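Taken from a larger complex, these chains appear in their original positions, while the remainder are omitted.
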């Protein structure tokens, strides 16, 4: 009882996931960026505008945050969704945000352009079924210790309910290595491309857990064939309520974009961004 | 922001979780058994009666089944809960069953004596909070790749909502080894005993994935200090709708009990069961 709808055998052509003007899985590399969590309105709007100027195509930000400790910041919930909606209005960029509870799927689907299923919920099958019943694209993060097959099977759960707009996201797996937070399984990118027609992007920020590694891992992911990147950017990483250590400043993010452009070009991907000098002068 | 309520530092004495006449975490070893899934009424009642005669203290059986594939048997849902309730009525034994959806917590809590959180939902934080608000004990399975600290933090989520009746359940972790389905982390048992006051039991069936290993792993778990065992028993493992390969027949389960009794005794645990000869003659 393997995956069928997600399989390349069933559908040979790449699936293109369309979100407004953005197409994930096509020639254009898709860059999604933003802070881990939506922390407050002004800060989020500010970073959203900076990211827009740098040329980001989609905004990310968590309103519901899955945190290891119950005493850690759990997100702003619906207030966070409101802020995301406002950021979209102001920037014109679509937003992706996580849903954790089947009871929130309808609400999140109303606000978000793309619904994210986080790593810890990759095998939360009731949640997968529920997002399979809405008409919004789903960003499906790979579970911490999910095999590639289990990950595709999770996509199958969504697709079996009628929603074929699934974007796979490799974000590092759990191994014995402790130097990095997780181990980015770079092989998963060509593997998904081979086994499935679904687009696949990489989240080097969560994989590395160290902002200094985000740039080389981003370049690696693009070179390996990723359709996009999901990058954590925070105006003041030191003050971030979560995952500050792996967040880039807008300036560092602009540098990263400048480094990625030629790599994308080398593997036949298009991407149009502000040049570094413009970013440096006008934005930050 | 570590765990506090779950910590041995906060509460020195062992927590005893009481379910009717059953006390988990005390001198008595608690044996919970049953098939992986509730498949149909007659078969479940039959095995429940057999297990009762062998001396099992609690029944298990899944009504909501988390399956890797959306095309696999997903459980009988509320019909399954009805069957469990009937089995309890007939045998007088309490029942433990899994909940997967926040929307089902109230219903499952109405039927079950103990609510199980499965491995794949160990970091489904909204579900943990929800079961933290009901007054039924929670059996918290360790996640496939959860560290001991993350597992205790999951218990903390439940306890922080007011429910301190948490039973930890080690069921094997994911490693590189493929001979067994998972790797039973036997060290987790003394680790939990050292770090926490919560009771801890072992599920050797899911860990091994092979019925022939259930007996040695059960003895190991008891010898290492486990407060109980969760064992899969199925009348006809070959016909099981899930996890047949790791299920014991009632006869093999009776053998296992006979082997465990002296080990439990050797580590100062009490357990009273039918002797093998009685089981063989009268039950099976």
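By written order: A and B. Residues from 1 in each chain.
We take it that a contact is a pair of C-beta atoms (placed from the backbone, for glycine too) under 8 Å apart; a residue touches a chain by one contact, two chains touch by 3 or more.
Given the structure is predicted, the values throughout are model-derived calculations rather than measurements.
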Review point. In this structure file, how many copies does the full complex comprise, given 2 in place?
Key: 4
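Basically, only the chains that are shown with their structure count from here on.
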Study note, to complete from the structure: Between chain A and chain B, the Cα-mean centres are separated in Å by 36
Point to revise | Residue ranges of chain A touching chain B (in the complex, touch as defined) | key: 1-3, 66-72, 100-103, 120-121, 123-126, 129, 144-145, 150, 153, 156-157, 160, 174
